[in-house]
Every structure is written in C-alpha cells, then in structure tokens.
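In this view, the complex is presented without one of its protein chains, the others remaining in place.
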Amino acid sequence: MSDKSVLDALEKKTSRRAFLRDGSVVALVAGVATSCKPDVNKAPAAAASGASASGQTGGTMGPNDTSAGAKTQSAADAMDAMHEKGIRAFPAKTSTMGNQLLKPKLENGVKVFELTAKKIQWETEPGRFVEAWAYNDQVPGPQIRVKEGDRVRVVVHNQLPESTVVHFHGLELPNDQDGVPFITQPPIKSGQSYTYEFTVPNSGSHMYHSHHNAAKQVGLGLLGAFLVEPKEPTQYDRADVDEVLVLNDGAHGYTFNGKSFPATQPIVAKLGQKVRIRFMNEGMMIHPMHLHGMHMTVIAKDGWPVPAPWRCDTLNVAPGERWDVIVNCTSPGTWAFHCHILPHAESEHGMFGMVTALVVQK
Amino acid sequence: MSDKSVLDALEKKTSRRAFLRDGSVVALVAGVATSCKPDVNKAPAAAASGASASGQTGGTMGPNDTSAGAKTQSAADAMDAMHEKGIRAFPAKTSTMGNQLLKPKLENGVKVFELTAKKIQWETEPGRFVEAWAYNDQVPGPQIRVKEGDRVRVVVHNQLPESTVVHFHGLELPNDQDGVPFITQPPIKSGQSYTYEFTVPNSGSHMYHSHHNAAKQVGLGLLGAFLVEPKEPTQYDRADVDEVLVLNDGAHGYTFNGKSFPATQPIVAKLGQKVRIRFMNEGMMIHPMHLHGMHMTVIAKDGWPVPAPWRCDTLNVAPGERWDVIVNCTSPGTWAFHCHILPHAESEHGMFGMVTALVVQK
Partner (left out) sequence: MSDKSVLDALEKKTSRRAFLRDGSVVALVAGVATSCKPDVNKAPAAAASGASASGQTGGTMGPNDTSAGAKTQSAADAMDAMHEKGIRAFPAKTSTMGNQLLKPKLENGVKVFELTAKKIQWETEPGRFVEAWAYNDQVPGPQIRVKEGDRVRVVVHNQLPESTVVHFHGLELPNDQDGVPFITQPPIKSGQSYTYEFTVPNSGSHMYHSHHNAAKQVGLGLLGAFLVEPKEPTQYDRADVDEVLVLNDGAHGYTFNGKSFPATQPIVAKLGQKVRIRFMNEGMMIHPMHLHGMHMTVIAKDGWPVPAPWRCDTLNVAPGERWDVIVNCTSPGTWAFHCHILPHAESEHGMFGMVTALVVQK
C-alpha cells in the first residue's frame, strides 16, 4: 500500500471521530488529562472486583496528594501540556509527502523512471522547513516498485550544484550499473542527465541513493525505496498492509519517511490484518525500533528471506540495513511505535522525531 | 535466582578466603603483582616440558629489562596500582542494591505490586552518590516476577515533582494498560496514584519503565525488570542460576544493575552449572557484552525463544532489547565480563563502569 493510500485510508478511517470511538487518545485527553483531575470515582479496589483471567480493567487514578508545591505542579502541568499538544497534533499535516509511488512509463517493455535531483525546501513538521536535496521534490524520493525480471530504465537529471550518481543499494546489478563514481561510471555533472538500465535481478526491500559526496547528499535527502516483488509471491507479499519506514538522522533531524513527529504518518490496519513493515536505515546511527502491544516477526534481511523467522518487539536497524517484519494485528488501539534510543524520540517538551503509531482498528 | 539470593550466595561462597582458595585475584596480587617482581623461577622453557594436549600451564614471567627509565616505570607502577586497587575492591559494597525481588500481596487471586516513584540519592559505587528517580528506592526498580496467565495489579504512587506513567515494555497488554500518556491514559500527576491491572499475556524477559519525559526519567532510574515465567517451563527455566543484567549509560554513568565497577555484583555459579543471563538495555547506546572463557548460547530475543539457538562470546545489546543467554559453566575461575566498547569499561585509572565477572567455583 503506498503512503498515499494509507493517508487516504487514514483520512477516511481514523478521523478524530474514529479516535474518539476507539476510546484512545482524545477520549482520555478530553475526559481526564485536560482537566488535570484524577478520576476519583474509579478506586483501585473497584478495579479488582470481578476481574477474570481474560477480562482487563482500565487504569484507575487515585486521590491527589495536595501537599505538592503549587509552583512545581505548575511547571509539571506546563510540561504535560506540551506533551499533550504533540499527541493532539498527530498526525500533523505538512505540505508534501515523500515516498510516493512513482508510476513508470512503459517504452518497448521497459519500465522507465525519471528522477530529477535538486535543492528544495522540505517541511519536516508543520512550519519547520529545511534545505533538502531531493529526488522529484520528495524526501524520501519517490518509491520505485518493480518485479523481479523487469527491464528497468532510470533516467537521472542532475539539477544540483554539484555532481551526483545513483547507487541501487541491494540490487545485484552488473558492475557498470552500480553507481560508484570513477569506479563504475563518471560522476553525473551538474546540469547533466544519465541513464541506468538493467534487468532487475533480485527481489526484496532495497534502496537507491547518491554514492557521490554521499555523507552530505544522502544526509540531505537523496535517497528512496526500491522495492522488488518476487516472481513467485509468498504469503508475506500478500500482506494486507505493506509499508516502508525509512529511518534518518542527518541534517533534517530524526525522521521517519522524511517527517518528524507529530508529522510522521501512522500505519493503519484493521484488527486481524497482517502488516508488513520494511525498515530502511539511511542515517548514521542505529535505531532500535520498538513496537508497543504486539511483536514483530522478522522475515527478511536486506531483501533476503531469513531462514528461520524470529520474533521481537525491538529491532535494531543499523545504517544501510533493511529488515522486513510482519505484525499480526491482534490487538486494537493506537500503539506507540518509536526508536528506543529515547533522546531520538522524546524531550522535556514532549515526543518528537522518531515516533509514530500503529493504529489497529476494530 | 534473585539478586538477593545471589548476594547471599556470594557472601557465603566467594569471600576473600574463597578467592584465595581458588587461586584467582588475590593470590596473584599478593604473590606477584604487589611486589612488582617477576616470577623468575618459572622460566618459559620449564612451562613447555611435559605439556600434553589437555594439560595447561600457567603463564610465566621472564626477566625484567633494567634499561627502562625509572621515572616512566614509576608512572607505570602508579597506573598498575590504580588498576589493582579496583580489582581488589571488587565486589565493592554499597549501601543498597537495586533489582531486589518484590513479593506481591495476594488479593482475591490478584498479585498486587506497589511501586512508589520518588527522588533519592543512589550510590553507584562506594561514596559516589547521584540523584536518582527510583521505584521503591532502588535502581533498577524492584524485580517483578510473575507467571504467564497471572492476574496482576500494579499500583503506582507518584512522589516525583512531575508527572509519570509506567509502560510494561514487551508485555502484549490491552491498549488501555500500555502506559503512554495522552494516548492510552492521562499522565499520573505528582502526588497521584494510578492502578494498572491485567492478565499476563506472554512470558519472557521484559521491563517496566517510565514512558513520560522518558529520556530524562528512565535515564535517572525509573526502570526495572518484569520477568514472566511460562506456563510450560522449558529446560532454560530450570537453569541453576538465573540473573538479570540491566545495562545503562545515562546520568548515572555506565552501570550494570545500577552499579559501576567495582560495585557491580559478580554472577556466581558452581562448575557444571547452567547460568541464564537476561540482558536488558535501558540506556541510549549499544553495549556488546563480552564474556571471557566460555561462550553464551542465545535462547531468546525480547522474551521470544529464538528458533535456532546460536553461540557467541560477544552479544550486541541495543537500547530496548532483551536477550536471554545460557552459559554452561565448564571452566572454573573468575572470568571478566564486560561491555566491549572499551571506553565503557576501562580508563588509565583502571577498570570502571560496565565490568563484572562470572565466578565459576570448583
């Protein structure tokens, strides 16, 4: 499912009304937190009565200790308000989205993709614009999705102030299509175009990105997902929801798909659905991704099926790695989903950066 | 085995007398190092004679080169003395220990745990006190150990100067017990109490910690181990020794279970025993844990059994991850056990921070 269709789905299915109906974020905020009053009617003792092995009872708030200094409480309330503001804003709208599916033109059976690299202003969260070097005005660049065995042509137009090249990270291409300047090709000078063409040799979750002055160019956004469907689809290729999550930590701050919380986009699924998430780290640091509420089953590493899928709730994704996981959405609700290096995800001002949610709808 | 019982065992079994009898640390220190004299009676040639495939001979020291400058040697000796001092002090006593088993109260079949979060002074090594935000005056907080299917109530009392919440990291709880402020519950204000209650859904090595202003609150100590025994015990659940090792690297420095070397506690086992170690990273950095002398067999990731256990001597533990390993104690002695990012474990002043030992007693 492309990001666009997720957003459409999100617009349709997880409006504030839906959040309210699901009894998640806003209900609690409106009912309890905003008023800063504990729910004194639900005492702990009450919570215990009638509890069964399968039954679950919501948390209950005890009485307030009135001895807390008013000044400290005021500072603490101000902090809570900042935290609340971030959550309420999520998912925040920004002007444009990255990782949009790029439809190829078909020319004599060849799928032709055009990528134009240029400097843009990119909105990582509402009102925060940063300089980006982007493919087709997007960070990440547009998502390329093809099939094993496809003949593919990628035409790159360099409108940057310096040379660039494109490396197809993970694809086992002939050497002259590998995109390393002065080793496999000359650099693509500013103002020039260059054409890659190849038959897609291996399936899986791959990436394309600059391989020239790359610490800077990739850091500024010259990167994107290159997904290859296998000739023989597996059960995982028939997942109900299929999402790319590009992790980054460069000049744009801590981002998922080019956006920082609260402008990150949630993954949305229905109860019982299977969600495939394709983690891709385009940054300089590890990001151990932690999903709340349900585990992830790891099915592929760098596009290659793992011989024995294994389960986890925190998956360490290192720079250049791709990991594919399946989440079996067995539990409804809005589930926090974030990097577990906490300074990448939260400050005294609330959650930021590498935070999103998996929303499982009843 | 709880930390308390390990300590008891340690007191009984690995006193200085025992160390002496085992011919480890102190024997060498007293016999050789303190006097700064090489053992010239054991020549290399002698060591070789009679060596068989299974027989092993202790290291032997050759003659001293008297040409070394006296001044350099004096500085080097001073450095050695500092190194020796740390080793001699290990395991150093501090006023209180974290990760102590918390006995629940039973109320109508529900196991009830009380956690009080408050500011304390915490002794990370003898005489070094730091501000900690702690559960029940401990860092890590008290160890919670329950069984799959248990009904559990956790009552949290917030005596901190700001709001908090508790997230049960790794437990697949209903959404309203997930402990994320403004998403699954309101924050627990300073002075308030809050009750979580749930049926324990999945077994394994999990954690509980703050999920509000967490980069600060977890960094200061609001964290603990939440262990769930499976309904059907495996061979690993019958390990002779069962230890939690919480790794941290925040405001308190580099610590294992809230203590820095030489105040870290060794793991103690008898020759032939199987030791289970549950690594939990509550910090912001990776810690590749290296065990000397014997390998570790990895049996679980984030509480989930790995499909094919694998062996290693250095296990990279990323923030938020838990890894369970088994060590088959086949070789007697005091074995260094430390993070292999060397600046987390040693300075010119000797070993510090993330260093402990596995003591295998004959």
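A and B are the chain letters, set down in written order, and residue numbers restart from 1 in every chain.
Quick note on the criterion: a residue touches a chain if its C-beta (ideal position, glycine included) is under 8 Å from a C-beta of that chain, and two chains touch if they have at least 3 such contacts.
Quick caveat: nothing in here was measured; it's all calculated off a predicted structure.
*Asks:* Would you mind spotting which of A:T124, A:Q177, A:T297 or A:T314 touches the chain that isn't drawn?
*Replies:* Only one of A:T124, A:Q177, A:T297 or A:T314 touches the chain omitted from view, namely A:Q177.
*Asks:* Residues of subunit A in contact with the chain that isn't shown?
*Replies:* 107-108, 110, 149, 151, 153, 155, 157, 159, 161-163, 167, 169-170, 172-178, 180-199, 211-216, 218-219, 284-286, 301-304, 306-308, 316, 318-322
*Asks:* Spell out the interface residues on subunit B facing the chain that's missing from view.
*Replies:* Touch with the absent chain occurs at residues 23-25, 28-29, 32-33, 36, 38, 44, 47-49, 51-68, 72-73, 75-77, 79-80, 83-84, 87-88, 286, 288, 290, 292-295, 308-314, 316, 331-336, 340-343, 345-348, 357.
Definition applied: only the chains that are shown with their structure count from here on.
*Asks:* For subunit A and subunit B, what's the span in angstrom between their mean Cα positions?
*Replies:* Taking the average C-alpha coordinate of subunit A and of subunit B, the gap between them is 34 Å.
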